[in-house]
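Just one protein chain is left out here, and the rest sit where they should.
Note that the chains take the letters A and B in the order they are written out, and that residue 1 is the start of every chain.
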Amino acid sequence: MDIASAIFGFLYQIGDAAAFLVLASAGLAVVFGMMGVINMAHGEFIMFGAYGTAMAVRAGLPLPLAIAAGSLATGVIGVIIERLVICRLYGRPLDTIVATWGISLIFSQGTLILLGSSFPSAGTPLGSFTVGAYSYSWYRLILMLAAIVLLVGLWLLVNRTRFGILARATIQMPQMAEALGVKTRVVYSLTFGLGAALAGLTGGLYAPTMTMVPTMGSTFILEAFVTVVVGGADVFLGTAPAAGALGITKAIFTSWQGQLTGQIALLVAVILVIRLLPRGLSGWILKERS
Amino acid sequence: MTRLSLITALSGILISTSLAADPPIKIGVLEDQSGDFALATICKVHGIQLAADEINAKGGIAGRPIQLIIYDTQSDNTRYQEFMRRVLQKDKADVVFAGFSSASREAYRPIVDQLHGLCFYNNQYEGGVCDANMIVTGAVPEQQFSTLIPWMMEKYGKKVYTIAANYNFGQISAEWVRNIVKQNGGEMVGEEFIPLGVSQFSQTIKNIQAAKPDFVVTLLVGTAQSSYYEQARAGGLELPMASSVNVGQGYEHKRFKPPTLANMYVTTNYIEEIDTPESKDFVKRWRAKFPNEPYINQEGENSYLAVYLYKEMVEKANGSTKIPDIRKAIATGGISFDAPEGKVTIDPKSQHMSHTIYLAKVNDDHSISFPKIWPDIKPYWLGEAGADLTKSNPHTQYTPSDPPKKAE
Partner (left out) sequence: MSRLREFFSRINGPQTFGSGPRFWIPLGVLLLIAYVFPLFSDDYTIGNVAYFFTWLFMAAGLCLMWGYGGTLSFGQTAFFGIGGYTYGIVTLNFGADNGVTIYALVASVLLGAIVATLLGYFLFYGRINGVFLGIVTLAVSILLERFMAQTAGPQWRIGEARLNGFNGMNGMPALTIPWPGGDISLPAGAGFYYVILSILLIVYFGIRILVNSRFGNILVAIRENPQRAEMLGYDVRRFQLGAFVIGSALASLSGVFYTCWGQYITPSSMSLTSAALPIVWVAIGGRGDITASLLGALLTLAVFQTLTVNGAQYALIMMGVLLLVNVLTAPEGLILQLFRFRFKLSPRSQ
């Protein structure tokens, strides 16, 4: 019984860390991995999702619907941003850094001015359960489940729906797709909107567990970037296993020596992986396959 | 923000014209009104504006009106350096009220020393600044911990677990906690240091459960780290908590849903809920001027009383704003003010301030009660450790493990 509860505890920590990385990076993986846009405003999209969810909860919606509402609202904002700014920057990844940095300044400062320096939190639902000598939060398990559902759902969307096929075609060979009658402009906008909506979903999911301030996205952004880059260009072959591997590394080191060691271990792992696999995990996997 | 400072400037100008054109006393204000720290610091500016308005309405400082020069330092240390230089060299301010994080204070302190300025630091911090150009009104560890920890140990037990932000303030505060726990016969069952900006605490919560403490000392700094409270409650952790920094600064009890912070005990020199007549009147006046203020925290009250203390100093120095005259006034030991928290006095040896320390308990519904009040706790550590600004000016910051070297 003791060993079982110790194993459960260990798996819980790994799942918690990996879920955080998956959820933090999913939106960025779509936007960067599929579209080549380095989105420095990713943290602000997460914040919008969180704020949208919290506002929906205050308006009376139950939490799952509120999260969906926050995510959808963020997706819409993403589409608007794509139309106004991003569409002019394809093929220029380094210019997207400057542009999205500017957007991130506008968003976070704008939220501070309009909504004040903080927003009341929604409160974590569902309470706790015990295994062995420790108690755990049910909601953290839900986050882990959400990460898995997200990956499965995204895979289905990209590989089994019409939109997914059109998106992949447009991104891989835009001229060909356009020649075949695909409205590439719309596909780009929707894909970016999807990335934004995923970021908003992350914000909504984590909102009940966190302080709500305009700069709350900054706690996700570094982890998101390193996971996406370590993963490489492909969201499924790359980002998911990267999140898993980095999550395990972080969890092990955090439980051994504390949070600082966990963070340092994560960054060192990133440096090492990129050194060993210069095209990221997915680049390596694809090379192995062929 | 611009509008309010415009109104203050205009009212300052109007009053100054009616006061027979005496040159104004310029008070520089360098505070973070945007960026990570804005949550806790926006009301510092408001406190200063409230005090300046009240003093100007009653005739100003020694007959001269106060003029505020306000800069937004954007939670960025380099902006503190840029604007401290600007406010002293270009705007020629007589005194500056500046800084939230200790890093910002240490960034601007060399510039204050170099340009012979006078600066008030109105924030609680880890203690130890021994610099004749600095006046510190913020609370220090000996005031907050030597009251809090023995009380908690008596009530809840002797096993203590500390989680602290992993930088100077957190580490030095944790050191104070460790020493006081040992002095009172207790046991540190665990100590954990969390890097700034971390917001996920599953492992920490597990460690605390494994160590089985009687209460947890939480010295968490920054909005990301305060997510701990929500996650701990959700994870089933219901131990009593003790802090010197949360609630009093970041008003977590207003932002998180009850009962997240239930059973939390905080030593603070002021929070909005204090129900003495002086405090109630202060809150009324504040909310009349700033109806949308989310919360009046201890830094807001510190900033407010600091303006009045400066007024005391200048008037005791016969209207002079020159630093040697002001320091002579401080050396008499008589600079005091009846602040909303109680009477406060500046200690000449360290140029820090005595405080009334309130023990605030957060109840299940997040209302506040005050089980204990310690009036007039002096900032004794620097003086006892051998520092004396009336005799020497080391321009430095000491720590418990790096104390002033006692003169032979």
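Convention: a contact is a pair of C-beta atoms (placed from the backbone, for glycine too) under 8 Å apart; a residue touches a chain by one contact, two chains touch by 3 or more.
Predicted model only: the values in this text are computed from it and were never measured.
Touching the missing chain, out of B:281, B:364, B:384 or B:402, is residue B:402. In the complete complex, the residue from A:58, A:88, A:160 or A:287 that touches the missing chain is A:88. Annotation for chain B: contacts to the undisplayed chain at residues 1-2, 5, 33-34, 71-72, 74, 76-79, 81-83, 85-86, 89-90, 102-103, 106-107, 109-111, 114, 166-169, 171-172, 193, 195-196, 395-397, 399, 401-402. The chain not displayed touches chain A at residues 38, 40, 85, 88-89, 92-95, 97-99, 101-106, 108-110, 112-113, 218, 221-222, 225-226, 229-230, 260, 263-264, 267-268, 270-271, 274-275, 278-280.
We take it that only the chains that are shown with their structure count from here on.
Here the CA centre of chain A is 37 Å from the CA centre of chain B. Partner chain A is touched in their complex by these residues of chain B: 34-36, 38-39, 42, 166, 192-195, 197-200, 202-204, 206, 209-210, 223-224, 226-227, 230-231, 233-237, 252, 254-257, 260, 292, 294. Chain contact summary for the complex, chain A toward chain B: residues 9, 12-13, 16-17, 20, 109, 112, 116-124, 126-130, 133-140, 208-213, 215-216, 218-219, 251, 254-255, 258-260, 262-263.
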